[in-house]
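Only a single protein chain was left out; the remaining protein chains are all shown in position.
Right after this comes chain A.
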Amino acid sequence: MLRVCWKGARAAARQCVCAKVTGQPLQHCRRYTTAGESGSTAGKIVAASLLTVGGGVSGTILYAKWDPKFRANVEKSIPYSDQLFEMALGPPPPPLVPLQKKPAKLEPLQISSLSEASKESKQPKAKAKKSDPAPLAAVEEAPAPPAPKTFEEECKECSHPEPVLKERSADEVTARLAQQDKAEHDALMALTAGLEETLGSTAKVTLQSIGAQEVALTAIAAHTNKIKEAMDSQTPPDKKSSQWRELNEAMSERTRAVDEAGEALLKAKEELEKLRSVINYAKGSKIHAARPQILAAEENLHNMIVDLDAVVTKVQNAQTEATIVSQYSELVNEAKVQFQKELASITPEIQANWKGLTGKLSADDLNALIAHAHRRIDQLNRELAEQRVREQIHIETALEQQKLENKKAVERAVISALEHSHEDMRLEQEKKMEEVREVMEAEMRTQLRRQAAAHTDHLRDVLKVQEQELREEALEILNSKVMEQETRYRRLTQEQLDTFTLDMNSAYARLKGIEEAIDSHVIAEQEARKAHHLWLSVEALNYTLRSAGADSPTEPLDGAVCAIKERCAENEFAQALAGAIPDESLSRGIYSEASLRARFYDIRRLARRVALIDETRNSLYQYFLSYLQAVLLFEREQEAPPTKLRPEDLHTFKLLAYATYSIERGDLELAAKFVNQLRGESRRVAQDWLKEARLTLETKQVISLLSAYANATGLGTTQAP
């Protein structure tokens, strides 16, 4: 679809462009129309493309808003899209922070807190982190600090992966463990001592109070019995006073006993409270080993409380009975007093103890007494009848009262029994928990022991391996050091040897040098003499050279050369040189340079004339032409030769010009070289001259060498081999 749009746009653009480019004056109106048409289609296409682009961008933005990952991808791949997104959607959402840090943070806190002080650690995670079996997890609600503490320490020893903490050293750990154990032990000791002390004191006090209560009980019982006895009117009167006295004593005894019992009870209650508080404190201190003692103390406490309560209820029952009996006695006393009062009112003369006054009474008194007695009896009978009538109601009310009191008592008893049973159950539960805990502790200890054993085994193996490696390393190092020392020693000895040899060599060389110098001096002198001879001979040779005439050669050089050869028979160089002189010069002699120069001009003329003649052109006609050329060609007679010859210089006339120049300057060698370049007939013509020139040059060269050599040796700067 994009390509279609693109093609359409391109076609439209081309049309527009073509229309513009090919706009000619005749096609004005057509151009306008075509432009208009193409303009509308172009406009449509532009609008469509804009719409597409806008739709694409908005779609991208919307999707990026919904999916942050897509947004991130687009921002990564397209350069300035992040700015666009920020403008449109706001800043990108923050990346998800992992929630793994919290538990890890929590645990080091726990561990540090545990290891620092024996504070309570309630987090189950600390325990869940341990690789313990399930039973320990069951005892979670009452955590035992020493167990997790020791386990944490052992965990550290077992190199449990804990990234936040670093492992303490073994010494530190054992010290801390020992310290903790000692602290625990001390606390335990203190706690048990405290517990026992309080327990003992409480037991003593409780027993005391129980004893007091029982004493009170007996006192109350005695008192009640006494009262009952006193109620009985069977005893003779003189015994009555003793009875009453006894009763009073018993009463006082009872009150005292009751007071004592009450005090003892208070004290016992105080002690019990103290014991309870100590037990709670012991519970709060969370020392595991004290638990059974705590439990036992609690049991004891409970028992004491129960006993105390039982005794107290007994005492209370006795007391109620006693009150009933006392009430009854009071009633009776009251009735007696009433009766006596009545009697006294009727018979004022009669004092107390009317039973002994039967003989003293008059008939009136008696009648009055009897009438009073009858009246009293009537009254009592009436009261009795009334009572009988009201009996039921009274009984009912009494029953009601009794029921209420019973109910209350039952409630109280039920409550106390519930409490006791509740306490019993709790104690049982605690005991059971203790047992289970013991079992679990034992199991955990075995597991820990196993782990410790495995750890020690592993450590042993690792240590063995390490020892091996270290030993090998040490041996290697030793070997390398020894080798180093050895090489160093060898090098040093070698150096010493070398220096010594060097010195010896140098000394020897110097000696040799000195000897040679002396020899060479001798030799040099000899050579000098020889050189002198040679020089003289060479001079002779040079002199013979000068004997050349204008056109005739020199004398044959044979004589001089022989002389040289004779004189310098042992001088190889001179011999060689003397031998190098060509025979022709020896036998015939050589021409001088001047004669050669003169001869050269003839050669030159001739060579010019036969310049055209060579193998191919050698007819007479060519000769004629050549002669004509020589006559007609004008050129410089002498021309300085260039340092480098070009091929076009190698024709006869040029060469002859160079040769002439050279020979005029005295350079026969160069002239000979140029003449040597002649070809054809010119060369043939110059052949003899060339030969002579060569001969002369050779001989001259040898002689110059000889003279140079003679001079050199004469100067003594060169050594003969």
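Throughout what follows, a contact is a pair of C-beta atoms (placed from the backbone, for glycine too) under 8 Å apart; a residue touches a chain by one contact, two chains touch by 3 or more; residues count from 1.
By definition in this document, contacts and distances are computed from a predicted model.
Q: Select, from "Potassium voltage-gated channel protein Shal isoform X1", "Radial spoke head component 4A", "thioredoxin-disulfide reductase (NADPH)" or "MICOS complex subunit MIC10", the UniProt-recorded name of the complex's unshown chain.
A: "MICOS complex subunit MIC10"
Q: In the full complex, which of A:Gln575, A:Asn618 or A:Gln677 touches the chain missing from this view?
A: Residue touching the chain left out of view: A:Asn618.
Q: Looking beyond the chains shown, say which of A:Ile603, A:Leu695 or A:Ala710 touches the absent one.
A: A:Ile603
Q: In the whole complex, not just what's shown, which of A:Ala42, A:Ala686 or A:Ile703 touches the removed chain?
A: Here the residue in touch with the unshown chain is A:Ala686.
Q: Using the touch rule from the top, list residues of chain A that touch the missing partner.
A: Residues of chain A in touch with the missing chain: 599, 602-603, 606, 610, 613-615, 618-620, 623, 681, 684-689.
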